[in-house]
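Excluded from the complex is one protein chain; the other protein chains are retained at their positions.
After this line comes chain A, so read on.
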């Protein structure tokens, strides 16, 4: 069965801790990333999160599509904001020359500063979320959410749909094979698209039929007997969870105190060279 979720089995500390702990972690990092207006702190946070990801899922943390995507997004932000950000006033110097594109304007240091800040912030949030989904089994995700107040039936529905994807997939393959056996030929993209129309009806019909049996089978097994079915797996915070939550919250509190004492720690108004972007000059 092809993996349809991002879950990577493993035995790191993040695999064993409660899914709610990881949600607290996401919240803390998201707030921290948006607390200050400079590229340095979000960059540091992003690197910390990347390290946590590597600890949890080893090489997957760096080779998966999401990490790559967000590294590309940082570059994208760097280029677009550099040329277009309205805050830009100091032209950046590339080997002694400013860089100008017609209609867009000159590449500015402020733009680069802004682009990097936002790129790192978004990548931090995305990667800490990746840590959550890649170390938490879908069933644990739902269990955690149910504990936090998501209705049981709704959580059950999510899990059920996850189960159905591979089955529907297999069914679609059977139907396509049957239609090819009866002379369906797809030469180009348009014909491939057209062949999806006859696929649709049998797939929907068979899914509906399965749903009917499924609904009956669930009722026959007492689904909906009580509002509060027995929890088979005890979801409990352990010392591990408490340590992680405590350190995340301490970090957040320190961040908030610094924010209120020293402001946004922004040096966007004092940029005069490339090196300035990462360190106030």
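Simple rule for what comes next: contacts are C-beta pairs under 8 Å (C-beta built on N, C-alpha and C of every residue); 3 or more make two chains touch, one makes a residue touch a chain; residues count from 1.
In this section, contacts and distances are computed from a predicted model.
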item: Name per UniProt, for the chain absent here [options: "NAD(P)/FAD-dependent oxidoreductase", "Protein phosphatase CheZ", "Phosphate transport system permease protein" or "Energy-coupling factor transporter ATP-binding protein EcfA2"]; value: "Energy-coupling factor transporter ATP-binding protein EcfA2"
item: Sole contact to the chain not displayed, among A:65, A:181, A:197 or A:232; value: A:232
item: Full-complex contact with the absent chain, from A:101, A:216 or A:246; value: A:216
item: Interface residues of chain A (partner: the chain not displayed); value: 1, 137, 139, 159-160, 163, 166-167, 210, 213-226, 228-232, 234
